[in-house]
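Here it is, the structure in full.
Only one protein chain is missing from this complex, and each of the others stays in its spot.
Think of it as A and B in the order they're written, each chain with its own count starting at 1.
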Amino acid sequence: MKRISVFIGKKLCKLLLLMLVVEVITFALMEASPIDPVTAYVGASTAIGAEQRELIAEKWGLNQPPASRFMSWLSNILKGDWGDSMIYRRPVMDVIRQKFLSSLALMAAAWLLSGILGFFLGVLSGYKEHSIIDRLISGYCHVLISTPAFWLGILFIIVFSVKLHWLPVGLSVPIGVLQSEVSFADKVRHLILPALTLTFTGIASICLHTREKTIEVLRSDYVIYARARGESGRSILHNHVYRNVLPPAVTLQFLSFSELFGGAVFVEQVFSYPGLGYTTVQAGLRSDMPLLMGITVISLIFVFSGNLIADLLYLVIDPRIRERRTE
Amino acid sequence: MKLFRLQKGTRERAIARIVLFLVILTAVMIAGSHIPLDSIYVDLENINHPPGLTHLFGTDWVGRDMLTRTVKGLSLSIWVGIICSLSSTVIAAVFGILGPTLGGKADAVISWLVDLTLSVPHTILIILVSIACGGGFKGIVVGVAATHWTSLTRIIRAEVIRIHTSEYVMISKRFGKSRRFIALHHMVPHVVPQMVVGTILVFPHAILHEASITFLGFGLPPHEPAIGVILSESMKYLTSGQWWLAFFPGVCLICVSIMVSALGKSLEQIMDPVTAYKK
Partner (left out) sequence: MYTADMETRQKKSSPEDGMPVFQVMNFGVSFSQYENGINRKELHVITDLDIELYEGKILAVVGSSGSGKSLLAHAIMGILPGNATIYGKMFYRHEELTRASIARIRGKKICLIPQSVNYLDPLEKVGSQISRAINGVPKAEKKRRAIEMMARYSLDPQVYDYYPHQLSGGMARKVLLSIALLSDCEILIADEPTPGLDEPSLAEVLQDFRLAADEGKAVLMITHDIQAAVRIADRIAVFYAGSTLEVADAKAFSGDGSQLCHPYSKALLQAMPQQDFLPLDGVQPMPGDLPEGCLFYERCPIRCEDCRCSRPQSRPVRGGKVRCFYAA
């Protein structure tokens, strides 16, 4: 137990350092940008005069030197204040909390579905190596790896919304209905297509990995011995293949948080799904620095926790590593 | 194991694949860069034409031929892909060779840089870099190069470490061969094939990211004939049933990306004497 707490402690220190460096880099990148945040905010409209621009710039503190702005931003964060979003005019953490929850529903659904589907398809494909089924499944995976998530989303819209009229085109709420009146069923209906898109793109890597691993296990000495002991194909699948293929697959799925988040950005954009990914694009297009800095940190923590869980899982699942750690 | 040697002609088939794909990709590139911009003309009499014999990929809402636009876009994509993958290879080569050669602190810093780059989702990092560069062509190239050097760096670094500690290099050193000799005769033959294959395998990621980021609005500007731009515009016309605006350009993009990765894998197969005999 003590070992594990030391392990987590070290990881947390690493996370803090990463957060600081990533924030400095984000700040520097935004500073380097030739895009004027005030112009990005008000648009190309000429109705807003130079004086008003000056006012906005002053309100945002854009007139101070970058270093002092970063330091004051940092000291505010230490006090728990992440500043206000320029485009939403609300505290950054409020915006992120709300959007992240809605993204979380999307990502969790896709993560689970793609994990389960990818795993079983991968085992099937590896078990039937060189068969037609195997060729279909791995062919599908190789095509999907080369398919941008957003284009798959567009394809789904064409097929399911425009041609078949089964599901709504986009937005997580029907147009013209107040946020508070949206029923749960509506929310789910609007979640299906984005979640499916994200699932389909996520399946490929987990499926191909599981396939390789299954083939490796089936050629292992212990499966040869299991056959010598008279175990049937089914029994080998249950007793050995699942047992040895599942742990690395689960770990890989936790390591894929980064791709999951990246995919969500595109899928949310295609379906105008009001989650964190959509918000990232808006914040980027309109140079909303406080919001972007907040989002970067959140995405960093998100990816980091995936990696941490994967590390811890290995400690728990694999007796060989467990022992090495506890010795 | 010698018992399970491969079937006949795997090498020949790999070479045939490489040649075929190279020819197709070059043809697309040349065709794309030789189509003058004014051949994508507005033709208001032929707007929203579904795919047919006169317009294979159909026409858009101002009557432009989608096939011409797609080829133009693909050739731009291929250019972006080449530049992006070459620049990430340069970064990877510098870091991957410098790290283990300098050793100690420098190596640790490089490993940490890899971790740092991987700690934030690629998409976010590319968006940030693209904003920093003010968007456009430069933004895409710097953004993709800045995010895609990591895996190749790890491969090259591992390879260089392996060679440094290998017995034949040790023996070479004992025999008093110069560093230059060792670098030329032992490093280059191992690292160069890795780099070539690595560069090609980064390529599909680069063109997919280019299209994706452009689609979001951070990449190439709307007046460029890029696939990302075409697809992003097509979103407005999906609900009115013009599926071909999005379908064909996307399919072509995927085909290019699949061809390039198949090319990389075939090249890997024939370059490596070990995998050359695997099925």
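What we mean here is this: a residue touches a chain if its C-beta (ideal position, glycine included) is under 8 Å from a C-beta of that chain, and two chains touch if they have at least 3 such contacts.
Here the structure is a predicted model, which is why all the values come from computation and not from measurement.
The chain that is not drawn here is touched, among residues A:Lys10, A:Arg135, A:Lys187 or A:Arg243, by A:Arg243. Where subunit A meets the omitted chain, the residues involved are 221-222, 224-231, 239-240, 243-244, 247, 318-320, 323.
Operating definition for what follows: only the chains that are shown with their structure count from here on.
Subunit A and subunit B, compared by their mean Cα positions, are separated by 23 Å. Note for the complex: subunit A touches subunit B at residues 18, 21-22, 25-26, 28-30, 32-35, 142-143, 145-151, 154-155, 157-158, 161-163, 169, 258-259, 261-262, 265-266, 269-270, 280-281, 284-285, 287, 292, 295-296, 299-300, 303-304. Of all residues in subunit B, those touching subunit A in their complex are 115-116, 118-124, 127-129, 131-135, 204, 208, 211-212, 215-218, 231, 234-235, 238-239, 241, 243, 246-247, 250, 253-254, 257-258, 261.
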